[in-house]
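As you look at this complex, bear in mind that one protein chain is not there, while each of the others sits in place.
And now, chain A:
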Amino acid sequence: MRPFDPRLLRAAPEVRLPVAALTVVAGAQGVAAIALAFALARLVTDVVSGGAWQRSGLWVLGAFVVRAGLGVLVDRIGASTSHRVSSVLRRRLLQRWLTAPVEGRPDPERASTLAVQGASAVEPYAARFLPALVAGAVVPVLAVGALVVVDPLSALVVVVTLPLLPLFAALIGRETQDDTMSRWRALEQLAGHFGDVMRGLPTLVSYGRARRQVDVVRAVSQQHRAATMRTLKVAFLSSSALELLASISVAIVAVTVGLRLTHGSMTLHAGLLAILLAPEAYWPIRRVGTEFHAAADGATAIDAILTELTPPASSTTDCPAGTGERQRVGPSGAISRGVVVERVAYAYPRSDRLVLDDVSLVAGPGLTVVTGESGAGKSTLLDVVAGLRVPTQGRVSTATVHYVTQRPFLPDGSIGEALRLGATRELTDAHLLSALEQVGLAGFVSGLPDGLDTSLGDDGFGLSAGQRTRLALARAVLSSAPVLLLDEPTAHLDGESADLVRDLVRRLADDRCVVAVTHSADLVAVADEHVHLTGSLVQAVPA
């Protein structure tokens, strides 16, 4: 975990400008803080000497107003920059997954955590930690620089004591690290307990175990409190030690200044400046520490996201290296309207068993049906053709495909939105209704209270399996892809609907290349080509 990962600027060039703006403003804030010290020292000197104070007074006011303005800018730019960084990373991540095959993506649970919570954790990192980091780098240097000019002796004291801060922090950190790591795991478990029990509450209630858990929740929460406080005591002790160290260092500066003042070997103005500037060298460094503590999640998330965005040059070792090829053929290609699968083999990640072994298939315009035993790899074959999986060996060439998966994909939203997904042209309601007509759903959808705007709700809940399949087929009708892949299009359908879908598939095959996996003899009967998949070989069955 690094305070700032330069890979961020390489992986997401569009955040360079906002991050640079934030850096400049945070740096300017540091300059303003130093300027304020000068103005304040001048004002005090003028007031004490009873001289003309209005001028230096206005300088102080001006310095405060500039600091106020920069403070506003840091908050405003920080908010937009942090959002920009977080949203760019999220978008990049999702965009990458949308072009990667199954093998190149993390599992859905991890993917969702990284894209939702992970990217959001970047916000406080960019909004709070980055400005603190800049201030931590800029302000101490400026303060020491100013001190060298104003009072070299004070500068020397600061330069000698300043490195003690990170040194102490590192020493304390190393001393407590092992202890902290072992406690951390225990803490995580205790912290997660409440969420776990809460999510399981319906289960506990249904088995009459919920009320007994009240005492467990109380006990575990108290354990969590005790364990957290043990860890925090160490953390607080180290940060308080650093604060004390800084305090003592400033006190040393003050004492030497005081002595020289009584001696008369120093002017009041220089003395005031020295004690106003000295603390500016210490606090920004301590603030980096506190803000980093709060932004650590964000730094971890950035690391995980960047690692995901820049995959290692060699493919991961735990899955067989995909040497297969895939070509998307444009209109000029020889098989511009079809699919060619050449000697393709496929094994699932972390598995040696070949689901597909040396499979070849050529499908041109017309209807090609693929049959085979359950587990023969029919759906996997369609996944490979659609480019969702990269073959372990062999070649796949195809025009643009539209793939109707076995479990129809209908996200939350209206029926109209579901049908327009993936459309490459503007689709009017009339287009949608005509497609629904072809799958025999026009009457049903028109009869719904909100028609095409009817919400599909949770995971398309409420429609029968057959209706869901037919909605997905309507979307295929609307698609302009020259190749259609259909996985069990007539499963879950009653006889009448199955006949309707069979006729539809037949019609679609008149001007497109349709590859359908099916068990239905009816569909096989109207096919132009029929292949039977047995895992290791494909047999053409005379149509």
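Note that a contact is a pair of C-beta atoms (placed from the backbone, for glycine too) under 8 Å apart; a residue touches a chain by one contact, two chains touch by 3 or more; residues count from 1.
FYI, contacts and distances are computed from a predicted model.
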Protein that the absent chain corresponds to, by UniProt name, given "Transcriptional regulatory protein KdpE", "NitT/TauT family transport system permease protein", "Molybdopterin synthase catalytic subunit" or "Thiol reductant ABC exporter subunit CydC": "Thiol reductant ABC exporter subunit CydC"
Residue of A:83, A:431, A:507 or A:532 touching the missing chain in the full complex: A:83
Contacting the left-out chain in the complete assembly, out of A:4, A:97 or A:168: A:97
From A:204, A:296 or A:309, residue that would touch the chain that is not displayed: A:204
Of A:108, A:163 or A:495, the one touching the omitted chain in the full complex: A:108
Residue in contact with the excluded chain [from A:68, A:141 or A:160]: A:68
